[in-house]
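Each remark here refers to the structure printed beneath this line.
Removed from the display is one protein chain of the complex; every other protein chain stays in position.
Each chain gets a letter, A, B and C, in the order it is written, and its residues are counted from 1.
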Amino acid sequence: MNSYGSRFRVTTYGESHGPAVGAVIDGCPAGVSLDMEAIDEALARRRHGAPRQEKDEVEWLSGLKDGITLGSPIAFLLRNKDVRPEDYARLEHMFRPGHADYTYYMKYGLRDHCGGGRASARETAVRVVAGAIAMQLMPEVDIRSTVESGGMPTENDTVGGVVSCCVRGVAAGVGEPLFGKLNASLAAAMMSIPSAIGFEMGAGFEAARMKGSEYIDLWNSQFLEGDGNRETATPLTITNHCGGIQGGISNGMPIEFRVAFHPVVTIPQPVECLHEDGHLETLQIDGRHDRYHIERAAVVVEAMTALCLINYLL
Amino acid sequence: MNSYGSRFRVTTYGESHGPAVGAVIDGCPAGVSLDMEAIDEALARRRHGAPRQEKDEVEWLSGLKDGITLGSPIAFLLRNKDVRPEDYARLEHMFRPGHADYTYYMKYGLRDHCGGGRASARETAVRVVAGAIAMQLMPEVDIRSTVESGGMPTENDTVGGVVSCCVRGVAAGVGEPLFGKLNASLAAAMMSIPSAIGFEMGAGFEAARMKGSEYIDLWNSQFLEGDGNRETATPLTITNHCGGIQGGISNGMPIEFRVAFHPVVTIPQPVECLHEDGHLETLQIDGRHDRYHIERAAVVVEAMTALCLINYLL
Amino acid sequence: MNSYGSRFRVTTYGESHGPAVGAVIDGCPAGVSLDMEAIDEALARRRHGAPRQEKDEVEWLSGLKDGITLGSPIAFLLRNKDVRPEDYARLEHMFRPGHADYTYYMKYGLRDHCGGGRASARETAVRVVAGAIAMQLMPEVDIRSTVESGGMPTENDTVGGVVSCCVRGVAAGVGEPLFGKLNASLAAAMMSIPSAIGFEMGAGFEAARMKGSEYIDLWNSQFLEGDGNRETATPLTITNHCGGIQGGISNGMPIEFRVAFHPVVTIPQPVECLHEDGHLETLQIDGRHDRYHIERAAVVVEAMTALCLINYLL
Partner (left out) sequence: MNSYGSRFRVTTYGESHGPAVGAVIDGCPAGVSLDMEAIDEALARRRHGAPRQEKDEVEWLSGLKDGITLGSPIAFLLRNKDVRPEDYARLEHMFRPGHADYTYYMKYGLRDHCGGGRASARETAVRVVAGAIAMQLMPEVDIRSTVESGGMPTENDTVGGVVSCCVRGVAAGVGEPLFGKLNASLAAAMMSIPSAIGFEMGAGFEAARMKGSEYIDLWNSQFLEGDGNRETATPLTITNHCGGIQGGISNGMPIEFRVAFHPVVTIPQPVECLHEDGHLETLQIDGRHDRYHIERAAVVVEAMTALCLINYLL
């Protein structure tokens, strides 16, 4: 449903063009002094270049006293300011191609046609706040995402891209066998991001073309020689084709994965929409270019990685 | 942990070389007459070409009366017959490269060194039984997997491969927004299969290189013209780059995805193992070739797809 | 943690003297037109005679469009207006007797000493809103609570009481065997209400003194004679000692249970408090009498009954 996580559970809410988006975080330990600036910075990174021009100000509702967590649920919200329902009036009975308009309608029998409602990328701002809190609970972990491709869209089109992510500082032994595998949880976390369409650990799809003798990550003979300090030790394996996870459990190597995103499906050119009555109609949906779609996705990749990991590390 | 699903919950157990592997299925509706032959056939498909020579006979413990489900938990087990702990004695203190030996040890502080214990592919037999039951609860759904690449391993090496899967018969409107997205659940289900290392929906990683105008699946103008029968209608969209899911919810098109598997990490040639004390030692682990690794994975892909879907459809 | 329910999941938040209390409801079906007056009436019933003088105005944040549910999470909040942290300054290092001050401190290592923080009865206003929504989803069910005893407190003391509850309109067959028993869920729901200290179904503790031949609810011979209409039929059993639930599943008879509440532990006379440093100190905590404690508890009993039942009936 709309909750993520078991130990550090984030329940999000809010439509793109309703009064607010927000979340309740249940499971945050007591006594943590939150760095509110770090949260605002993460939000600012996500907002960079976004089509909607609105500063995201977090309104904190509970769970904090003088910036210290109480151990009770942390509730917060972000008011929606740049709300223009009138822009969407002509879409009330139309299904845009590539969007979730049709599928929401088939599931719920009705929908909020304004700006995608719940399916809007607006909702990811909430994940970024929650992720920024999660990161502060595991300072030893470093999560870094990079936009590998995608780049600037052309004058009347959008582009897809790939975000790669490298996580350092997760000790060996984190994860679960079977259905709680760390890589399976990361896959689900990433595929929950709007526009995500592919996920791979380490060598990923390339590994499907390898032979076993090429794929296997060989042990480093110098691992744990010297002073036995894992922090300064030679890496455990020579290569990292597995992406730092074996049998669903981390081996202490960097956790590496890549996420493919399809292009933004709101394109700045006329498209054929499906009317509820079955006929097609050509409409110009939006003139605003979304040039930093993949860059923003990379910020959400980091947030979801943090939310995934904290549920294993708390 | 070791349970999969919420409405149709499968809890598995068993070590590769312990007395048995098995599961408890909670949530199966009452009054269903199970086709036991279909279950045995699925098991036989998975067993085909497996290194372990043992016929899998399902022992049913509960939840059935005269082959009819009672609505109570269905428990079953498969005895492990081809158990050879003596083969593994010399591995007691060794971590094989590429395996989960090291990570299990780091998590639990101890491990069952015999045949991978819980991390063994042996456990997937249990999933195949549960998946075969799930399939019988949704006869309108057709799940078909194909081995795209991989093929026969060479004389002293193993190979990876890709399994593609196409699911027909899932109506539009199945799934959840946000964190219960059908594609996210499929990703987690697939990445929970041993050796899975990548997952993509529809155009997948290829979509990251597309422009929006190329990627968007255009509406079919003839959809629902004629007699309005969805079964015989023109497909909803001209292309299916999204793989049949938009905003986490099915649109009624075939659900298409691909899973990358890395090569079997037990290779028929000597490999350097890491001893618990830190030194490396070259060992010949196993002389048995596993030629049908990807074919068997394809059977498990179908089973996990069924287990994923039934949790949305019940 | 702070969530109740699986299918209709209510996640609450808010400290008694923080900015707001509120909740997110996940799982409410789409397309339901909510009766906002009924929600306000339930809140007014709960507020009647409460020590805190503040009108509860619900601020709706998401999940609704023109009063119709969208199927997405319904978030709402109630601002705390009558917040007087200065009243509580002298309690910062004191544990009041009978309260949760000490146990919260031992669990979290810190606490919000203002008005009980999260343990305050203030939080039940949120449950009443959620319960009022749940009731609207099952119009065939009638939940009625009665204050059996308790009554007016004396001039400088508080009293306990018993609330009995009768639920009509739940068909036979609702519940689960084993750990999801309807009576077990009702027990947990009731014991989650502040001050609840006892729960019994039907004949309850009295049944422990009965013989089997007295206790067993005998079948009514005329049940289903006549036109076979269950609505107008003679009741299934002559007595209802079991309280309408057998083996964890409803039998169609009225569901009857009683909840014991201990007296309010804030009494209008001086009490000895425990200082964090170990010494005792006599303090007059509050001069305001809480005369309608049990009456308000009865409203919460109805709300929690609704929240319990809707998770079986959706």
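As a working rule, contacts are C-beta pairs under 8 Å (C-beta built on N, C-alpha and C of every residue); 3 or more make two chains touch, one makes a residue touch a chain.
Given the structure is predicted, the values throughout are model-derived calculations rather than measurements.
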Original post:
Which one touches the absent chain: C:Ser33, C:Thr146 or C:Gln269?
Top reply: C:Gln269
Subject >> For chain C, residues in touch with the removed chain >> reply: 1-4, 12, 95, 97-100, 102-104, 106-107, 118-119, 123, 149-150, 153-154, 157-162, 171-181, 183-192, 194, 197-205, 207-219, 221, 223-225, 236-237, 241-243, 245-252, 260-267, 269, 271-274, 278, 280
Original post:
Given the full complex, what residues of chain B touch the hidden partner chain?
Top reply: 1-3, 9, 11-15, 18-22, 24, 26-27, 30-31, 60-63, 65, 68, 70-75, 77, 107-112, 117-118
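Keep this in mind: only the chains that are shown with their structure count from here on.
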Subject >> Closest chain to the centre of mass proxy, which here is the mean CA position >> reply: A
**OP:** Measure off the straight-line distance from the CA centroid of chain A to the CA centroid of chain B, and report it in whole Å.
**Re:** 25
Original post:
Quick one: chain B and chain C, Cα centre-to-centre, how many Å?
Top reply: 43
Subject >> Touching two or more other chains - residues of chain C >> reply: 72
